[in-house]
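Let's look at chain A:
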Amino acid sequence: MRKSVLFLAMLCLCVVSGAWAEETIKVGYLAGITGDFAAYGQPEVNAVKLAAEEINAKGGVLGKKLEIVIYDYKSRPEDAVNAVRRLIDHDKVVAILGSASSGANIATAPLVNRAGIPQIGTLSTNPLVTVDEKGKVRPFMFRICFIDPYQGRLIGYFAAKELKKKKAAILYDVGSDYSQGLREYFTKSFTEYGGTIVADYGFRGGQDMDFRAQLTQIKATDAEILVLPNIGKDLALPIKQASELGMKDIIYVGGDGYGEFMVEIAGKALDGSYWMYHLARQDPAMKPFFDSYKAKYNDDCQEFAIAVLAYDSLYWLADSITRAGTAEPKAIRDALEATKELKLHHATLTMDPKTHNPLDKDAVVLTVQDGKSVFFKKIRPQ
Partner candidate 1 sequence: MTEERTPLLEVTDLKVNYGAIAALRGVSLKVYEGEIVCVIGSNGAGKSTLMNAIIGQVGRESGDIHIQGAPLAKRNYQVVRQGISLVPEGRRIFAPLTVVENLTMGAFPRTDRSKIGDDLEWVYTLFPRLKERCGQYAGTLSGGEQQMLAIARALMSRPKLLLLDEPSLGLAPIIIKDIFKELRRINEENVTILIVEQNARQALLLSHRGYVLQTGRVVLEGDSKDLLVNPEVTAAYLGTGATRSAKAEKKS
Partner candidate 2 sequence: MSGYTEGIIILLCINAIAGMGVSLLTGFAGVFSLGHAAYMALGAYTTAILTVQYSMHWLPAIVAGGIVAMIVAYFIGVPTLRLMGDYFAIASLGLGEAIRLILENWQSVTRGARGYPGIDPYTTLPVAVGAFLILLILMFNFINSRYGRACKACRDDYIAASLLGFNTANIRILALVLSAFYCGVAGALLGGFLSFIQPVMFDMMKSTELTAVVVFGGLGSMSGTLLGTLVITLVTELFRPISQYRMLIYGAVLVIIMVIRPEGILGNRELPSFFRRFLRRDS
């Protein structure tokens, strides 16, 4: 009985919130608050709220305030589909930001195309998010991050040309599309640059937390670098365990799965590792963001890549709406596609209209020194 009252209350809430829709521009946000990516859900939500506050404080967009409707998708594609349908039909959003997961965005792509609502992926690096399997661009899907082939090529280039290493070992997550993608493209580019893969081992993300079996095998080879195309704890744990197994000389290289919380887990062992990243914490342009994030949430924002990308996607969207001159989804789409040399906080963004990927986006290489990530250099492979 009490439960049905609750339902009714919820329903009323929805209706009421629908009623003020006219005053604001509604933007949807797909966040992985529960489920496998729960570790990243809170920072992205915090960051996008922060961006909205900042934009609204400066008078909003086209004189209207931005309203962010945040839905959790449990880090699962099947749930993302319903969340997006609800954002489109029920909340009548003009655009959708997120998610960070490629799988979810591939599943929502046909929906947003049909409905004509633009969606910007934050950390979804799989090429299929914006381009379908026949190579045709998905008109309403965009992304702010670089893609797996680019990132994989970066790692390969960096390892072969910058570090001048010839022998690499890979430890990747069989269950993760992200990890599989990076591994594939890294292997391709590293061998093209003349390197050899001397060991290639997989593991199952989620349940497997012990990588010593694979590491022991890798230790027995003469690999000079260990490539870790993984996310979060699956990056920190192999490094920690490798150091326990006495693997001192191997250099760790990885992609944008890096997060600062890894230092807490792997400690000293992380020193001297390299990460292809979207931005560096020391970047002076990012200081205001980190300061206001710290002030508002009293947190260092250790998962800053996702937070910054969520933050900047809203700025990108706001800019596109301004340029479009209307909050009409189709116009916003066109403006997003036409983005050129837009200065965001973490990078300068130009859209490739054929792929909806950022064009020639520099990657930042981070290295870890004394438990802190430090800007190493900007690279762009030839």
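Per the selection procedure, all candidates are chains of the complex that A comes from, given by their letters.
Following the convention adopted for this analysis, contacts are C-beta pairs under 8 Å (C-beta built on N, C-alpha and C of every residue); 3 or more make two chains touch, one makes a residue touch a chain; residues count from 1.
Here the structure is a predicted model, which means the values were calculated and not measured.
Every option in 1 or 2 comes from this complex, but the candidate touching chain A is 2.
Listed in rising order, the residues of chain A touching candidate 2 in the complex are 7, 10-11, 13-14, 17, 31, 33-35, 41, 70-72, 74, 76-79, 81-83, 85-86, 88-90, 103, 106-107, 110-111, 114-115, 126, 128, 132-134, 173-177, 179-181, 204.
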